[in-house]
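My structure is below; once you've seen it, I'll send some questions.
Right, subunit A next:
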Amino acid sequence: MADPVVVVALLLVAGSATLAVAVRDPVRQALVLSVLGVVLAVLFTVLQAPDVGLSQLAVGSAVTPLLLLLTVRKVRRRGQRKGRER
Partner candidate 1 sequence: MNRRFRLWLVAVGSAGLAALLVAACLELPDFGGAWHPYGDRAVRASLDRHTANTVASVNFDQRAFDTLGEMTILFAAVLGCVVLLRQTRDEHRARPEPADVEPPVRRYALIVLPVALLTGLYVIAHGQLSPGGGFQGGVVAATALHLLYLGADYRALERIRPVGLYEVGDAAAACAYLVLGLAGVLAGTAFLANTLLPYGTFNTLSSGGTVPLLNAAIGMEVACAVVVLLARFLDQAVEIEEESRA
Partner candidate 2 sequence: MTRRSTRLAVAEVLAWWVALGGLWLAFINAVDTLELAVGAGAAGVAALAARAARRAVTGP
């Protein structure tokens, strides 16, 4: 592991993945997750796997946050309705 860029990328992935687990609120978790996606894409590029990095970028930057936030919104709306009926 002579390459400092690889070390930097690995440390960033370890840090952001741990933080993504440590943050508890789903909305804030989605924010950390999207940063984790970018960091992972950098790691894959540094390890000379640009195809995997591109997959990660394509899925992680917009589609995953959109799916997560739409789900959160649906669950919250249902919660609000239930609260009103009670």
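As a selection rule, all candidates are chains of the complex that A comes from, given by their letters.
Definition applied: contacts are C-beta pairs under 8 Å (C-beta built on N, C-alpha and C of every residue); 3 or more make two chains touch, one makes a residue touch a chain; residues count from 1.
Bear in mind that the values here come from a model prediction, so they are computed numbers and not experimental data.
Within this complex, subunit A touches only one of the listed candidates (1 or 2), namely 1.
Of all residues in subunit A, those touching candidate 1 in their complex are 1-3, 50-51, 53-55, 57-59, 62-63, 66-67, 70-71, 73-74, 77-78, 81, 85.
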